[in-house]
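All protein chains but one are shown in place.
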Amino acid sequence: MVVRNCREVKVRELRFLGAWDGPSDFVELTLENPGWDGYRPGQFAMLRPSGWGLDLTWGRPLSISRADAESVTFFFQVVGRGTERMAALKAGDAIIIWGPLGNGFSAPPDTPTTLLAGGMGLAPFRGYIERHPTPEFLRLVFAHRPDLDCYPYAAMSEKVRAEEVRERTPDDLPVVIERIETAVRETANGLVLACGPTPFLKTVQQAARTHGVRAELSLESRMACGVGACLGCVCKDGGDKHVQVCARGPVFKADDVRL
Amino acid sequence: MVVRNCREVKVRELRFLGAWDGPSDFVELTLENPGWDGYRPGQFAMLRPSGWGLDLTWGRPLSISRADAESVTFFFQVVGRGTERMAALKAGDAIIIWGPLGNGFSAPPDTPTTLLAGGMGLAPFRGYIERHPTPEFLRLVFAHRPDLDCYPYAAMSEKVRAEEVRERTPDDLPVVIERIETAVRETANGLVLACGPTPFLKTVQQAARTHGVRAELSLESRMACGVGACLGCVCKDGGDKHVQVCARGPVFKADDVRL
Amino acid sequence: MDLRVEFAGLVLKNPIITASGTFGFGLEFMNFGDIKRLGGIVVKGLSLKPREGNPMPRIAETPCGMLNAIGIQNPGVEAFVRDKLPLLPWRETAIIANLYASSVQEFGELTGVLAGEEGVAALEVNVSCPNVHTGGAAFGQDPTQIRKVTEQVKKCAAGKPVIVKLSPNVTDIGLCARAAQDGGADAVSLINTLLGMAVDIRTRRPRLANVVGGLSGPAIKPVALRCVHQAAKAVDIPIIGIGGIVSAEDALEFILVGASAVEVGTANFLRPDQSFRIIDDLPRAMLKARCKSIDELRGTLDVSR
Partner (left out) sequence: MDLRVEFAGLVLKNPIITASGTFGFGLEFMNFGDIKRLGGIVVKGLSLKPREGNPMPRIAETPCGMLNAIGIQNPGVEAFVRDKLPLLPWRETAIIANLYASSVQEFGELTGVLAGEEGVAALEVNVSCPNVHTGGAAFGQDPTQIRKVTEQVKKCAAGKPVIVKLSPNVTDIGLCARAAQDGGADAVSLINTLLGMAVDIRTRRPRLANVVGGLSGPAIKPVALRCVHQAAKAVDIPIIGIGGIVSAEDALEFILVGASAVEVGTANFLRPDQSFRIIDDLPRAMLKARCKSIDELRGTLDVSR
């Protein structure tokens, strides 16, 4: 895995190549190749369609889901005004994009590694699995609420050991938590990588602490700049200091962050 | 010609059927039929593409250029942010529209009538000519700066006696003014209808006064509501009172307005 | 869902009132919806004598908003009473007169003309118009003047509810709201426009003949919400929230911070049926806010950490 090359991080205007034709609230956005082959899974980019006027002030942070020589792909869910407008893009539309931003997940070649994904937290693991030198060491546990078909899970489960658990109603929550804890416990001498909503990350963090398992968490936060300048996205580090999720994360060692 | 039927005046969301493929700054916008067959040329509509966010606050006023059972057509030039975004619409995009608004030009059947168009002021006369019961009484004089190909002049000149004069440089201005004055004078016992920029209308108004010719002028003004409510678009009437261009115009008798 | 609101002696079928100057006399919008469905209509600002208003240009579009310097063009209070009021559905919808004058005494006279009109449900006193050179903002920026004008209007109002409309162009809006309350106001409405300006680098001239004008629209909603929040802490009388409301959610945001009702202004220019669409959409937005009535939501903002 290539380490982030800073000269790659600049603003580009890319063309949208076409959308995945899955359930409409879940969108796969594939853009022409910005030369990000060397990105590190877990890194993200800020996206701002060129056609946005001024009423949406910020770009939108999205994990880089995968990248190859021809293209880079994002995978997102429509949750508000920005993602709604991004979902309405048509092939050929231009997007302003800056990245790859932040750090990424560790990818030690010969360590049993459990990937814990909650919902859209699945996105960065797609490229992680594709690029990992020794995928046989990987295990994916995917917790989700919407139908499995909404996610690129099938393609991913072909490459690594994978299991999924669905929270259909709040009653299923204990089962989901149980599965997460078990998965963490079972990674005793390995590494846990987690990406998902904050309550999900809290469960992972707690379990990792309890069982003394090394873990990395990818955090979400509202972002204005994405480059460490505005201090709008901070979380508290281990020493209770505010650090930027965008620049010091979004991936943190589980012990280095207060959720 | 059917007189405005008020029940037609409501907000609709229409689909854009396709664009005229002329020089790119001049756009013909054809929308599905809103049931405006009975509009009166000179009337206008307010347009607001559904995809606009909030950053453009107002709709944009455009003269109804022509309408038939299937469609309504506008003809505009890209001059700022709103028209730029309207020009970027793709077939199938939706537009919020309210109209027909304001009054229209008189269309007496057996009166020699001279249509004086300056630049985009040509737009309303397209439908005027098409709908006029006795086009042999009509004469069109078209003053323009850009190339004639930018305008639907050719189609119009097939139906009525038409001439055009181009202002290539400011030096041509006296010739243009002369042509306008002559055209007005030559309509001694008829009717002059004019649509164009304010300096153009001033020339017409002056000439009509000098030669005692009956004239109607279609005014432009910045508009927020288009329905007479905001008082943002006013001009002064003959008695120096402020009246709304949108609701009391945009077509005024030449004597009833101060330019 | 119960959309009804009652405050300051008014009973409205829903909390959506159209704001002064943005909805004409209501009649201009009859093609676009049934104006009887509105909670209320505040008509264009009225003065004792007809006013021609400011020279053109009077409006300019700005990002997510607009500037206006209309200058209270209006046919005068008598023409309103004679020509407009009888055409309005005042038995079904609260018609609120918006009052503009350039002295305390003139405010009193103007009130006197309207006080006896059955069709007028309430009086909104515009002490905050930035677009006139005498009075206007001068009143609205000085708590002492606000109090005096309020007292005078209240005295002449023959019991009709008096709503004082406040300017945001002040250091402390709480003080202004308090002054209105002390003067006997039945409610305050806020905000009027923010003082702003736009220029054209090509002509090197202001975009408004009046040079400065009032900023309105979604751009100012955060300022308006903050002002309502501060006023709600400063006074006990009901508040009408105004500023940048374009959706049912926006309206409920103002209710949440403490408003009893709201006025919709610039949104009427986004499309002329926007106020009706906001009403249509209120029940859905109330589901989102998990409330069955407007009363249930009012002022329930949770500011604890």
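Letters are used for the chains, namely A, B and C, taken in the order the chains are written, and counting of residues starts over at 1 for each.
One rule holds for everything that comes next: contacts are C-beta pairs under 8 Å (C-beta built on N, C-alpha and C of every residue); 3 or more make two chains touch, one makes a residue touch a chain.
Nothing here was measured: the structure is a model prediction, and the numbers come from that model.
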**Study point:** Absent-chain contact - pick from C:L10, C:I35 or C:L67
**Key:** C:L67
Point to revise | Contacting the left-out chain in the complete assembly, out of C:N74, C:T150, C:N169 or C:N192 | key: C:N169
Review point. Since one chain has been left out of the picture, which residues of subunit A touch it in the full complex?
Key: 6-7, 9-11, 48, 54-59, 96, 98, 221-222, 224-235, 240-242, 247
Revision key, fill the gap. Even though one chain is not shown, subunit B touches it at residues 54-55
**Study point:** Hidden partner interface residues of subunit C, rising order
**Key:** 55, 62-65, 67, 141, 169-171, 194-199, 201-206, 209, 211-212, 215, 217-223, 225-226, 229, 244, 249, 252-253, 256-257, 285, 288-290, 297, 300-303, 305
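Just so we're on the same page, only the chains that are shown with their structure count from here on.
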Review point. Between subunit A and subunit C, which partner chains are common?
Key: B
**Study point:** Greatest separation from subunit C - chain, by CA centre
**Key:** A
**Study point:** Closest chain to global C-alpha mean, per-chain Cα centroids
**Key:** C
Check your understanding: Most C-beta contact pairs, which chains?
Key -> B-C
Point to revise | Centroid spacing, where centroids are CA-atom means, of subunit A and subunit C in whole angstrom | key: 46
Review point. Which parts of subunit B, given as residue numbers and ranges, touch two or more other chains?
Key: 54-56
Point to revise | Interface hub residues of subunit C, defined as touching at least two other chains | key: 63-64, 218
